[in-house]
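Every protein chain of the complex appears in place save one, which is left out.
Moving on to chain A:
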Amino acid sequence: MIPIVEFDDVSKVFFKGTVPIQALGRLNLSVREGELLAVVGPSGCGKSTLLNMTAGLMKPGTGAIRYKGQAISGANTQVAYVTQKDNLLPWRSVEQNIRLPLEMGPHKRLSEAEKRERVARYIAMVGLKGFEKHYPKELSGGMRKRAQLARSLVYEPDTLLMDEPFGALDAQLKLMLQAELLKTWEGSGKTLIFVTHDLTEAISLADRVIVMSGRPGRIIAIADIRLPRPRDVFHIRFQPEFGDYFEELWAALKQDLASGEAAT
């Protein structure tokens, strides 16, 4: 089977003024179709850059990226991207925000009835029923994340990219949303690339976890997480295998956390 996303010896240099910063260094990665891949690594190691490239918003410096075997040119409209920042449109209600993708591109051609049905279905799926007419200002942080997730799902892309979606939320809410995300994803057949700082979150959710080094970002550990599905995020961390995965990945992450701090 060809990988859905393929990074082939990718590196990327940015300039901070005149100083070059090597963000990614010769990275190789194949994302399998239908898997939930979690990416962890120290701050500034190029995780967001990785997603930006997959979304076609940035070109690789050297090397190549392929999506379903094809080189990516321009924005990759087969994926949905939930970025690190909160960015609902403040003047649109929840319902209107979630409808946004259906008002442009190829989705515009859907019938009005189909659009309405989809918006309602995804609002229900992320648990925002009853809040359709609310504006982003009137929602809590967790609800805004749910609305963003629904906005990404509503046009039914093959692949979902999520950049630290639950980073700013408190611990309980984070668990709730992780559980909901798994419920939505498990059995959907979609590929999900999930960037996080939180190793526990990564192991709880993912089929595969990759650990990146500090700048220049490379992959320093990969683990297949063979915990059974469907998973219960509230209790999975107490399973003995969980601890083994954690130890193994933490050992890799730890050595680079120190050097990552020193580098920044």
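One rule holds in what follows: a residue touches a chain if its C-beta (ideal position, glycine included) is under 8 Å from a C-beta of that chain, and two chains touch if they have at least 3 such contacts; residues count from 1.
In this section, contacts and distances are computed from a predicted model.
Asks: Among "Sulfite oxidase-like oxidoreductase", "Response regulator", "ABC transporter permease" or "NADH dehydrogenase subunit E", find the name that the UniProt record gives to the complex chain excluded from display.
Replies: Options "Sulfite oxidase-like oxidoreductase", "Response regulator", "ABC transporter permease" or "NADH dehydrogenase subunit E" narrow down to "ABC transporter permease" for the missing chain.
Asks: Considering the whole complex, which of A:Ile2, A:Ala75 or A:Ala124 touches the chain not shown?
Replies: Candidates A:Ile2, A:Ala75 or A:Ala124; residue touching the omitted chain: A:Ala75.
Asks: Which of these, A:Ile4, A:Ala55, A:Ala147 or A:Met212, touches the one chain of the complex that we don't see?
Replies: A:Ala55
Asks: Among A:Lys12, A:His107, A:Lys145 or A:Lys174, which one touches the chain that has been omitted from the display?
Replies: In the complete complex, the chain left out is touched by residue A:His107.
Asks: So that we can see where the missing chain sits, which residues of chain A does it touch?
Replies: Chain A touches the missing chain through residues 52, 55-57, 75-77, 79-85, 87, 89-93, 100-101, 103-107, 135-137, 155.
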